[in-house]
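This is the structure I want to talk about, given as structure tokens.
Of the protein chains in this complex, one is absent; all others appear in place.
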């Protein structure tokens, strides 16, 4: 059952060590400006993302849906998105097609005024697998269910490879993506392994409007599946989970690879507003947070709110201390890059 | 109350681990000269700093004032400055304006013959904040209170950002600084995050006579505020303290950035005379010590004196072993630079 | 007795920490392709190695023979080789010449249909030592004993140097090798220290058909001999074992050095299918596994089979996630190289 799996994912992500060995945001160090000549109260964190106005360059990344727990989480996240006027995604919505009475676990966010809502489907479901693919009607249903502004198509083939129930065909994805990109504002998103430059080029060629890098450094789905396999006593899947635990392109490197003209969302491993600022300095328009918000979202709106306040405070302090009155100026702050991230930045040189 | 806060700062700096993760002086290694052709007894450690003669290239960095403890510390430090004929700064003197009966906690140093006394005010207090700014009269009062030779304006916007009572406006600082620099020998100083080259350029443009880099590697005010927040059970401030614990430009890098013609004081993380020698080899005229002297200064003159003797002995040994008869020759000693400091030296290339 | 020594080697390799300090496969990171456009089920892992068709680019490396345990191991490995249609080597066959009634510990593999069988002799036995060398007849006997397709000549002079019974003459090896290479398909193989470029050039000049690098990073025979010495209370040999524990050329570097036109087998430290994929990306035609299979081979066919399934699954996932439909495409996947491996790649520049 998809629902059970999703529930398990959340539990594991909340309670186990599911992050990759190294967080590459730590390889970036920002050059301090001792004389900001900025009034903290004047700092403008607003950004425009594909025509939508956000108060902060933050996206609450797609995480959940389909279960009662998910509904609570989505509600608390939606209240947060409304409160801070930032964007919000929901988890993969296939389950709402298969099982219509889970619809409200997603549509619960419609009660809140959110600057931009991101529907979510998986790239593997764009093409025929053992299980059926999503039809155009399915997608239309999903999109309307949350009155979405954008349709995120997430690429998670590592996860598909590692999990027992995985969809293992990726042929034809780009072709179908191209079709869909004609009808919706599609955003391509990875889920922890990042996009290469080759990927980014074919995505833009297919007509996506933005890329959410979802790179290596934070939540590792190989890790999550390792814990599921452990519980199931499945030694083979445990092996795979371990072997691919640190697979992927570091988030900051992927931002650079994907910066080809269209907006980029920097995500994967963001822990605070400092990491967020680094994402923006590397070229992202928004930074996406998933796991960092999960536990609090499962507790109460107040808790997520406080978490978000900390993130925003970090961001504003970083802006202050880099003499950046607004997000555009932040993009021009100086930084240095250390190993191993530095080596990743040379791949396409 | 400022007084309580200052008292707390001292206690925490003395008893907790308040230093940044990495001390960048360790990234510098000095090339030994086995055949010095120098007589240790001939080594001349004297320097001239903006017209003032010091017996050693050492500044006792600005630390305290305003409380009874501070008075003891300042007295012991003043005795040390007199004994060794080196410069000495006092802590931020705003409190003496607000609360005139704290004046003697600063002026206590007037009883000693110190080659150069450094008054101290904060850059944030140069401009209007929620609390009032310092007037020209206030500054004149402060300056005269210790018969100062120099007026240090310290830049500590990281600290202002992290502490609850922080002054959060930095707009107009340079303009006011320019005015003051017309009337006093102003020295700009950071307090643990260093100055960038952009900062240095605008400081020199504003007419400061010297720059005290106060870089990353030693005392971290984010760390100090973390412990204060912990005591106050303030989770948000604890988060900020942790997030910015290692924020800043490494001291040696900042010396390089600031070496633009006017004298530079190398400070931030100096632990012994070896670090001091490295500061000078990197281009500083003086090296500044704060935390390393604090605990002893709080105990007795004899203890600070012994500490200072160790520092001086280290310095002289380093001079001997680099074949440097005087400070000018020390500036030409060879060294190597390792990562991560090396990467910082490439920022402006 | 050779037999006892071999038995000991196996026991130690199974139970002690016999690997080198650092595994250099970890210094290679693969660039993920989020959009493979590949169907997992279409992935073709087949390769041709010197005219022989393998289902997977895998060689079960030469390990054992001569004892009852060895016979069981060889049988289980042969079943595995048959099952997966991959190549298989046996351990050094000199013992079969000296002691004819050990013949069946090798020939047991003849009961299985294996795409390519690799006979095995040691380079030191090609020339006169204290003990006699192998005659042309001996080699013919050995070759026929397992109906071999290839004759591996292994170079293990480090081991010979460290072990008490070592053959210490290597003069004339190349000359004799040239003779033999006229009559058999000879493959030169190291056993944990890798080949340099100079080595590779003289091997190809001598007429070998392929090179199996057997580089540093996995099983260390210095380590194995250390444990034997420990048991024998031989302090001098323990010293030597420790001193040379990490001696050798990292496997990936050796692949690069040996890639001079003829096929290369990448081996030494392969733990899983990810390492295998890296070997292929570095230029190898096959990857060789030894120690990783040993313990399971000593247990049961089912255990080796499961181990091999994991390796293959890793490989196919890596192919999927680098958008490689076949082994040729895998060779063109992008990667980065970190220190210390990176420095090794510069030796011949």
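Residue numbering begins at 1 within each chain, and the chains themselves are lettered A, B and C in the order written.
Just so it is clear, a residue touches a chain if its C-beta (ideal position, glycine included) is under 8 Å from a C-beta of that chain, and two chains touch if they have at least 3 such contacts.
Since the model is a prediction, treat every value here as computed from it, not as a measurement.
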Study note, to complete from the structure: The chain left out of view makes contact with B, C
Revision key, fill the gap. Contact with the hidden chain, among B:89, B:122 or B:273, goes to B:273
Review point. Which of C:13, C:249, C:310 or C:327 touches the chain that is not shown?
Key: C:249
Revision key, fill the gap. Missing-chain contact among C:61, C:240, C:285 or C:307 belongs to C:240
**Study point:** Residues in subunit B touching the chain absent from view
**Key:** 29-42, 272-274, 306, 309-310, 313-314, 317, 320-321, 323, 334, 336-339, 342
Check your understanding: Hey, which subunit C residues sit against the chain that's not shown?
Key -> 123, 155, 157-158, 161-162, 168-174, 190, 193-196, 198-199, 202-203, 216, 235-236, 239-240, 243-244, 247-249, 339-340, 343-344, 346-347
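Just so it is clear, only the chains that are shown with their structure count from here on.
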Review point. Should the pattern of chain-chain touching be classed as line, ring, star, complete or other?
Key: line
Revision key, fill the gap. Of all chains shown, smallest offset between own Cα centre and global Cα centre goes to A
Exercise for review: Would you mind pulling out the distance in Å between where the CA atoms of subunit A average out and where those of subunit B do?
Suggested key: 43
Point to revise | Interchain centroid distance [CA atoms averaged], subunit B/subunit C, Å | key: 61
Revision key, fill the gap. Going by residue number, subunit A touches two or more other chains at 339
